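Sharing a structure, written as structure tokens. Questions coming.
For this depiction, one protein chain was excluded, whereas all remaining protein chains were kept in their positions.
The first chain written gets the first letter, and so on, giving A, B and C; residue counts start at 1 in each chain.
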Amino acid sequence: MIKAGIVGGTGYTGVELLRLLAGHPQVQLQAITSRSEAGVPVADMFPNLRGRVGLSFSAPDVEELARCDVVFYATPHGVAMRGAGELLQRGVKVIDLGADFRIKDIPTWEQWYGMAHTAPGLMAEAVYGLPEVNRAAISQARLVACPGCYPTAVQLGFMPLLEQGLVDKDHLIADAKSGVSGAGRKAGVGTLLCEASESMKAYAVPGHRHLPEIRQGLVQMAGAEVGLTFVPHLTPMIRGIHATLYATLKRDTDLQALYEQRYEAEPFVDVMPAGAHPETRSVRGANQCRIAVHRPGGGDTVVVLSVIDNLVKGAAGQAVQNMNILFGLNEGAGLETIALLP
Amino acid sequence: MIKAGIVGGTGYTGVELLRLLAGHPQVQLQAITSRSEAGVPVADMFPNLRGRVGLSFSAPDVEELARCDVVFYATPHGVAMRGAGELLQRGVKVIDLGADFRIKDIPTWEQWYGMAHTAPGLMAEAVYGLPEVNRAAISQARLVACPGCYPTAVQLGFMPLLEQGLVDKDHLIADAKSGVSGAGRKAGVGTLLCEASESMKAYAVPGHRHLPEIRQGLVQMAGAEVGLTFVPHLTPMIRGIHATLYATLKRDTDLQALYEQRYEAEPFVDVMPAGAHPETRSVRGANQCRIAVHRPGGGDTVVVLSVIDNLVKGAAGQAVQNMNILFGLNEGAGLETIALLP
Amino acid sequence: MIKAGIVGGTGYTGVELLRLLAGHPQVQLQAITSRSEAGVPVADMFPNLRGRVGLSFSAPDVEELARCDVVFYATPHGVAMRGAGELLQRGVKVIDLGADFRIKDIPTWEQWYGMAHTAPGLMAEAVYGLPEVNRAAISQARLVACPGCYPTAVQLGFMPLLEQGLVDKDHLIADAKSGVSGAGRKAGVGTLLCEASESMKAYAVPGHRHLPEIRQGLVQMAGAEVGLTFVPHLTPMIRGIHATLYATLKRDTDLQALYEQRYEAEPFVDVMPAGAHPETRSVRGANQCRIAVHRPGGGDTVVVLSVIDNLVKGAAGQAVQNMNILFGLNEGAGLETIALLP
Partner (left out) sequence: MIKAGIVGGTGYTGVELLRLLAGHPQVQLQAITSRSEAGVPVADMFPNLRGRVGLSFSAPDVEELARCDVVFYATPHGVAMRGAGELLQRGVKVIDLGADFRIKDIPTWEQWYGMAHTAPGLMAEAVYGLPEVNRAAISQARLVACPGCYPTAVQLGFMPLLEQGLVDKDHLIADAKSGVSGAGRKAGVGTLLCEASESMKAYAVPGHRHLPEIRQGLVQMAGAEVGLTFVPHLTPMIRGIHATLYATLKRDTDLQALYEQRYEAEPFVDVMPAGAHPETRSVRGANQCRIAVHRPGGGDTVVVLSVIDNLVKGAAGQAVQNMNILFGLNEGAGLETIALLP
């Protein structure tokens, strides 16, 4: 059994990670830390876990975490970069669900996250945990940086096109719609039910932290600079991201075959039949990305529809997938949940 | 492996049953019938099942069903009573998620369901599938009638009080709130998103089909006639039933201890700590009933809060629980799903 | 034109009051105060008011408020009782949408609101602003205490029964369901979309601040003590209260006629036809209470269904109705909005 610890388990990625790890046949939950909730049984905060998770939150304690085989950081940015180093030195593998190790370029990271990065050496070492791109590297890593939710949906959607150089890479558009859980579990007026339900809005059009992360990934796929416009929208639902991607084709190709072949061996990317329109609910609670590719009217614009559950394939599920790869387990262990529909 | 068939799998209890059975370690899905959808892959209708359920709907065929060990009817009333007899004769166990065998008194059934009952003999034989009441009988049954969703939440909530004769049984009140999936997957104006969201209403106050079913169960618990007022409400959410129950205490007692003791050994009934208010989302997708008991102001009115997921403990999950009992399996097999929160 | 001021307009009752007053033909908005938002145009916070309300929030200033004919307090409890006195002395009429003057018995108020009451003399003077009960007194008042949202729905529902002494007044039950806007616009985890949508729960079963207020009103109607169990529920929608009321009939009567006659002359109480089930959306945005009365199975339990929009008839609309009465205007002025459906 792999002994797992979680730092900062009071948010939505935390409770989702608990749900998945509690059902993982090869994992034993060892510790979950929260400074503010120390002593509180996890199941008091998250009653869905009653009878399934017996742990209480504990104050962060490096000795306790060092007894784990793997530690997940489900924390805001700035936490993992301070704690990961010591755990790695003591032989613990670290999987960060936050943003601390996602962007290789330190000045870019510092600009978007508004603080100095305290562990640039770890940034260099960290493997970006998108298995569909980096599976081999992940399997050898000590430190994995799980992608953000938008970046997961957008990169998986654009990847086949960019790898093959099929589109004008200077004018990529990602129009993305996210459920409100992407904003986390912190109290705030903007995400109250009365503010965010029965309404739709774009936000952060001038610039969003996931933009440089996505761009970094797309540049790697394209092997060249890319021009990307990324517009996120707050959508009145709890879970789900729907990314609608637009690009201009440079030459003709069989797009359906391209996508099917690219993702043929991927257990968690499902290319839908031609003409399909994936719904976010088809992946609710499941570690799955479903993609459809369209070319409306046979013109030169390709439209890709890519859906994930932001808390699963966009966060906790992908973290577990990375853990499975890291430890040589079946990649799908603990990730068999079928999406809850309706 | 138990070979399972489903008759009528195109509704919400059908897809939920498929989700649970697809993940059940001791079940093999053999056939799923639908006259209207014959030939259509199940996963085309329910994309959450893509990659997990390979079956297509088939036209109803008694020969095929007779090769199963158990057949579930996830059909409107009137179907199971016509088909169950032959299957039972051929040694197949039958679990009806519909209403055909729930009410022992045939004239009462006929009055509320508006048709003649064609299998009164089977009605007599059928075991009412509320394991917390009838576990022993279920284990010996050939034919199980799964309780309705409201009846499950209401009966489990009232049971300890009635068994002990603690309340005025002539003035029981059950104010129940149900998510819209309780109305099924059929097209109808009243359950459109634009009609049923952002609104709350009572319905069927003059009388609802679940009223005689609940009354039958309460009478059995009380060992005497009962007076019950049952008011269901359509609530703007997909899943969940919240039953708020009121009764007048006849004598003092430790209600918290009463409930905890009554359900101590029940794997799927969770008595919450004193003072708690269970949320329906704490059981979303899970085969669980969570109950809290209150006595506001120390007066003589007891208030019981009982929540279930209407599609799971109120339908498909309870059906699987009954199957496990019928076949001598671990009662929780295939029912480990933790509720999806948020 | 009546010059109106608002103290504390940054919450949901505040913006709703602004919406109604901006459309009132005989009102001129003079000032709206908020310490924290001073200087901010109201329409920057509430973009629905762009082009309709030109005011900015100003710091509270008694001189400015004293130039108004009427001042509305849309503040948490504890504010109006400190400011109302001086305004009244200077000839300004005061309408409190908060709780400061709702409960006549000072110790009871202090117990439920957890602070000392600083203006017991004003409490004695204040008129409880339920026009269907107190219209004449309101028309002569200087200070009006608008009822809470639950108390409005519950009192209007029970009134005809209690006035006529038709029911057992010792076992009244009010099972009430409220949209989330009843919790206000303050940041809090419990009312986040991800916590409060797709779920139903009771809260404050041991005791809610509206309980003593409702009981005070019912006692007045009954002319005697009453026993009331009040269970509020948080419902996944923005606006609306649905109160389901239960009482035991002591004698036979024509309930439909009783309700129709009692409310015949009331412009804002609509008795639905026999057998109806009012929906909260039928009053969304409108200053209306719709009521239906049932007697299921012809038994001795009466069920009353009473719906309002908590922000309109339960708060801002009722405040405007009171203002109209106070100033001798047409009672419906500015309250013609038809409910928004769907």
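Annotations
In this text, contacts are C-beta pairs under 8 Å (C-beta built on N, C-alpha and C of every residue); 3 or more make two chains touch, one makes a residue touch a chain.
Owing to the predicted nature of the structure, the values given are computational and were not obtained by experimental measurement.
From the options B:1, B:38, B:124 or B:193, the residue with contact to the unseen chain in the full assembly is B:193. Only one of A:25, A:207 or A:223 touches the chain withheld from this view, namely A:207. Listed residues A:244, A:287, A:321 or A:337: the one in touch with the omitted chain is A:244. Which of B:27, B:218 or B:238 touches the hidden chain is settled by the complete complex: it is B:238. Contact with the chain that does not appear here is found for just one residue of A:45, A:88, A:137 or A:173, A:173. For chain C, the residues touching the absent chain in the complete assembly are 12, 15, 19, 22-23, 46-52, 181, 185, 198, 238-239, 270, 272, 278-279, 281-286, 290, 336-342.
Residues of chain A in contact with the chain left out of this view: 171, 173, 175, 177, 179, 194-195, 197-203, 205-207, 227, 229-231, 233, 235-240, 242, 244, 246, 248, 275, 277-281, 284, 294, 296-297, 299, 301, 303, 305, 307, 342.
Those residues of chain B that touch the chain absent from the view are 12, 179-181, 185-189, 191-198, 236, 238.
Note that only the chains that are shown with their structure count from here on.
Separating the centre of chain A from that of chain C, both taken as means of CA atoms, is a distance of 45 Å. Note: centroid distance chain A to chain B, computed from Cα atoms, is 36 Å. Chain centres here are Cα means. That of chain B falls 39 Å from that of chain C.
Residues of chain C in contact with two or more other chains: 194-195, 197-198, 236, 238.
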